[in-house]
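Mind having a look at this structure? Questions to follow.
Here the complex is missing one protein chain, while the rest keep their positions.
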Amino acid sequence: MSSAEGLELGAESDLSLLQAVRAALTDAMDEDDRVVLLGQDVGRLGGVFRATEGLDARFPGRVFDTPLAEAGIVGASVGLAIGGLVPVAEIQFLGFLHQAFHQVTQQLARYRFRSRGRFHLPVTIRAPYGGGLRMPEFHADSLEAQLANTPGLKVFAPAFPDDAYALLRAAVRDPDPVVFLEPQRLYRSVRGAVVPGAVAEASIGVRLRRDGDDLLLVGWGPTVHTCLRAAHELEARHGVRSAVLDLRVLSPIDHDGLCEAAASRRRVVVVHEGVRSAGLGAEIVATLQEALADTISLPILRVTAPDSPYPPGRLEDDFLPTSEQVVVAALKVVGRA
Amino acid sequence: MSSAEGLELGAESDLSLLQAVRAALTDAMDEDDRVVLLGQDVGRLGGVFRATEGLDARFPGRVFDTPLAEAGIVGASVGLAIGGLVPVAEIQFLGFLHQAFHQVTQQLARYRFRSRGRFHLPVTIRAPYGGGLRMPEFHADSLEAQLANTPGLKVFAPAFPDDAYALLRAAVRDPDPVVFLEPQRLYRSVRGAVVPGAVAEASIGVRLRRDGDDLLLVGWGPTVHTCLRAAHELEARHGVRSAVLDLRVLSPIDHDGLCEAAASRRRVVVVHEGVRSAGLGAEIVATLQEALADTISLPILRVTAPDSPYPPGRLEDDFLPTSEQVVVAALKVVGRA
Amino acid sequence: MTHDWVPGRAAGDDSDLLQILGPDGQVTRRDLPCPGDDVVREALRLMLLSRALDEKCIRLHRQGRLGLYAPVLGQEAAVVGSHLAIDPAVDWLVPASREQPAMLRHGWPLDRLFASLLGRIEAARIPDDVRMLPRQQAIATQLPHAVGIAWASSIRRREGVTLAYCGDGATSEGDFHEACNLAGVMGVALVLVIINNQYAISTPVSKQTRAPRLADRARGYGFPGVAVDGNDLFAVYEATRQAVERARTGQGPTMIEAVTYRIGFHNTSDNSSLYREPGEVAEARQRDPVARLTTYAVTAGLVDRDTLDAQENEVRAEVDAAFERASSYPAPGPEEAFRHVFAD
Partner (left out) sequence: MTHDWVPGRAAGDDSDLLQILGPDGQVTRRDLPCPGDDVVREALRLMLLSRALDEKCIRLHRQGRLGLYAPVLGQEAAVVGSHLAIDPAVDWLVPASREQPAMLRHGWPLDRLFASLLGRIEAARIPDDVRMLPRQQAIATQLPHAVGIAWASSIRRREGVTLAYCGDGATSEGDFHEACNLAGVMGVALVLVIINNQYAISTPVSKQTRAPRLADRARGYGFPGVAVDGNDLFAVYEATRQAVERARTGQGPTMIEAVTYRIGFHNTSDNSSLYREPGEVAEARQRDPVARLTTYAVTAGLVDRDTLDAQENEVRAEVDAAFERASSYPAPGPEEAFRHVFAD
């Protein structure tokens, strides 16, 4: 697919995750002329990852390079939405959402509540995140737990091109604010079939990406792939059949889907790139042990980044959760270690 | 105690939590002339709660009213510390720490790590927080989970005057950054004995505020009192004897102390004013079920604020966790409901 | 070069401020237009209404019948004078928090304003056809919203300008800067009125900034800024009128600094005697904007003292009645703490 083309209706395409993001933006802009894009370098350059490449040319007057000011970007998106538009803002890297955190938590997430429904904010904030690309400081941080601790905000994270497309379309259509987390390591390394026009339902939730009876591995974004690699290894080398659940919607969590997937398998390992303490894995553990108090097997293990700042360079390999660690944890919860 | 007097050595005093904070600041400034205070309205006014009342007069040139700019306050504190001082900054209300969140998470918390120990930041950020005072929006938010998700930061929360004094003294002496959460509802409503010069140890952790064999209630800051009320009720009305654990150090969590207290009692309820999802309660649950997989009783229940923005006015009574809810949860975990 | 640097005006020297109506109620600048008689009459009514509201709320607070309240006492000319230059039917209002008379004129009914102070949140809802944001409790965060609204108008080619307010304290926040800079870059139809009431809680503007004037900031964003006598309704009105005209004709944003004084406390929980001298407040009372406009109106024969008395009684009655109505609205049930988080 060339830059900035939507998907041809009816024809399934094989796309990279990055292309799927671009296709979703293209189709969303085609569908609804209230959709506008804004962010640092999203115009002529098409973003540092080229996610918005060609969109400025294709939709003149609807793609805006902004000054280097994240709070301004999020805050202006609030106003653009109130003014009748459907803004899709890019934060160049998720770590820099902290520059705008007050606008996110106090404003974006609370406008409907504060105004008793007088205003609602159909805003999407897209941001690349996650490790593996040897990025500079702050460029790889996983902040999903902090976003999930913010009522009024939805958080989506795709792990495959089909979801990158369908979830982003859903995010843009959502009448409420969505933070859309794009795993940068997967942008070009993952390809897959994308069905044009496939917009995820309003009631989107978890999705089983691999079946298996012995235990459940839970991940989102980049760690869905970590889990899939571990599951493969577990089956091939240890005869352990693990299911892999892609959480997809990190907030509000799809409790029913999560509990259903865990109930039959009883043993669970949660895997995330965010640091361990007060990470989103803890929420999943807390939910499961409460909802499935009689059936769940303890311990539910977490395989996560440790409680230290994201390290530079190659050290990220010692920081990020690996499929080997997931295998070890899985063997432990099935009582084989 | 009049404003801005330190504690007389040797003599125990009966102080409000607010007075204990002021005494700790006074004694810290007396002890070490590198200690300086900065923040909005902390000088002549002595802060909106009068926590720093009289300190400007007593320590001329060491207490600074700043412009209305939280990121500037935290960012300047980083520089003040690098420049050889020991800054104690006040953020007028914890909710407004989000205005400075990038300076907190990217800078304050990571300077030692980034510089491989060349710089370290003995900075204390004090902030009133928590509900019960019918405050305007953002003035009552509990953000401890997000701070605990930030490696490189310590988070202390006192529930009584003795800890307000001893933990604040420890925070100021700590070579690393500490966010010190002051439960505003308790400022004037809780009094207690304070031992002058009592500085908490470097290895501070949990503290049992009430003993009991049947179950463990875990809280911090304002909810320690919610737990104590519930424990009283549980014993008086239901004959259930609950221990109350004051977490005190919210990050890094004192795992050993927490698990030790939970191990013998097996049933646990965690209570916090922060919203439920991805709250710090989840971390405690996740820790306990892992460390005590064979002994802990499920479910571990959480009594928390719901996943909605902090509501205005009297609605906070329907939002905050109550001792009645804790009683109900406690009866459930001991199998009496 | 830097050795040419002149640090700016001497403290207390206000001779640079635009002034049309002097403290004695006399017009000092014959070369500039005065507002028409109808505007003056409406201004006077709004200012009296605002005073009546402040009085009522403070009394209610003392009686324990109302929560925190932030009066606009002393700043009425700055707020009313600027708001009178916009048209609520097409223009947006983005308040900071204490601009009550602007909110009322914009179309938020008085009983709903009271309802908000009483925590009757459903009744307090801003009506669908009123183009106004709710009060903002996080200082300066409303400014990027205002820019976004104005920007949306320009993208959608809609008429209507956006009038936003903030305080002197708010100008120190990063959001002020990011908003102003974006407004300049996008050339949006924004009129930003800084109500410089000399204080942010206890912090005097001299500790807030060393800028000679806050309006000096505008140049650094590439649009005009003007500092006016904020106790002079005519100056505020004229400066805003020009700014609105610029905005309507696609010439971009304008910053107006209305230099006034917060005669009252910061809010009902504040004790301002802890940080400012009584003499200072007494002196500020000499520059009372309501008295100034009244003198003008009486001298010009627009009203007489009797009409004024009658009008004062009228607005008081209006305030009392609105409060009674507001008190009759239902208090929110517990379920309201969980509604409106997301679309149903």
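We call the chains A, B and C, going by the order they appear; numbering starts again at 1 in every chain.
Please note the rule applied: a residue touches a chain if its C-beta (ideal position, glycine included) is under 8 Å from a C-beta of that chain, and two chains touch if they have at least 3 such contacts.
Values in this document were obtained by computation on a predicted structure and should not be read as measured data.
The missing chain, though absent from the view, touches A, B, C when the full complex is examined. Within the complete assembly, B:A76 is the residue of B:A76, B:L228 or B:L315 that touches the hidden chain. Considering the whole complex, the residue from A:F96, A:Y111, A:Y165 or A:W220 that touches the absent chain is A:F96.
Across C:S50, C:S82, C:S116 or C:S172, the single residue that touches the chain missing here is C:S172. Taking the complete complex into account, residues 36, 61-62, 64, 66-67, 69, 71-72, 74-85, 87, 102-103, 106-107, 112-120, 151-152, 154, 175-176 of chain B touch the chain not shown. Where chain C meets the chain that is not shown, the touching residues are 1-5, 7-8, 18, 172-178, 181, 184-185, 187, 207-212, 214, 216-217, 219-224, 226, 239, 242-243, 246, 254.
By the touch definition given at the top, chain A reaches the unshown chain through residues 40-41, 43-46, 48, 65, 67-72, 95-96, 99, 134, 136-139, 306-309, 311-316, 318-319.
The rule is short, and it goes like this: only the chains that are shown with their structure count from here on.
Relative to chain B, the most remote chain by averaged C-alpha coordinates is C. Taking the mean of all protein C-alpha atoms as the reference point, the chain centroid lying nearest to it belongs to B.
Taking each chain's centre as the average of its CA atoms, chain A and chain C sit 42 Å apart.
One finds 38 Å separating the Cα centroids of chain B and chain C. Centroids built from CA atoms put chain B at 32 Å from chain A. Counting only residues that touch two or more partner chains, chain B has 95-96, 99, 137-138, 306-309, 311. Each of residues 121, 138, 174-175, 341 in chain C touches at least two other chains.
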